[in-house]
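In this view, the complex is presented without one of its protein chains, the others remaining in place.
Our next item is subunit A:
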């Protein structure tokens, strides 16, 4: 058991890092806009497809392979800049103030449309772009070779966590978002452009999802279904951490990833269901998640 502890922790953190990017975007959008965006997983997979395509293009064009790193970030930014404002100002804005069921149906419809569009544009075969992974090499930890890229993901997830904290606590934009979260009507009365705040928050959410997808490409194949697979885990994270909680998303990502990894190590038959069993256990004890409360709204 003990000799497995180190690899188990490493795997849990590396898995948690990838889930965190998606979950924190999901929770940010929910926190500010009160929308449970089912299409969030599609932004993840679109980010992955764009990043893989851009990376493959860079390599085929004979450019410096190290450019594939900034290409990951650029892909996520592109997806966010195009899809963020477009989707928020059309479909999402239409759902504000409507029943939650309508919001879920609309975003689920968007998810289905985006999934089909991806098949149309990128085809059905898996796409692989593993140059960043190959460039960084491996490190032996506890007798097991880990990709240095996996370690980089952990560092990047921490950077996003602290970056989000800094944004909310120490920037004007962050304070503006907090004000909108606390009371939209009062914010509006005080002259805050809440529509703009919503676009920014949604675009940031899309960026985080697309960044997760882009960062996943060097270690996974990109194929139809990737978005749904990740989205389900992101929902589990959001439920465990408490919807709208950034620190909650971070802790819950580690819990969900840890449950999955523990299952792979000691009870492989339960590896798919383990995160949801944990979610069930948490929600039975704390229906609003570990960090969530029934009344307050915070980010």
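Going forward, a contact is a pair of C-beta atoms (placed from the backbone, for glycine too) under 8 Å apart; a residue touches a chain by one contact, two chains touch by 3 or more; residues count from 1.
Note that contacts and distances are computed from a predicted model.
Student: Given that one chain of this complex has been left out, which of "Pyruvate/2-oxoglutarate dehydrogenase complex, subunit beta", "NADH-quinone oxidoreductase subunit L", "ABC transporter substrate-binding protein" or "Flagellar basal body rod protein FlgB" is its protein name according to UniProt?
Tutor: "ABC transporter substrate-binding protein"
Student: From the list A:36, A:56 or A:138, which touches the chain that is not on show?
Tutor: Hidden-chain contact among the options goes to A:138.
Student: Tell me which of A:50, A:161, A:209 or A:226 is the one touching the absent chain.
Tutor: Considering the complete complex, A:226 is the one touching the chain left out.
Student: Taking the full complex into account, what residues of subunit A touch the chain not shown?
Tutor: These residues touch the chain not displayed: 3-4, 7, 10-11, 14-15, 18, 119, 124-126, 128, 130, 133-134, 138, 143-147, 150, 216, 219-226, 229, 260-261, 264-265, 268-269, 271-272.
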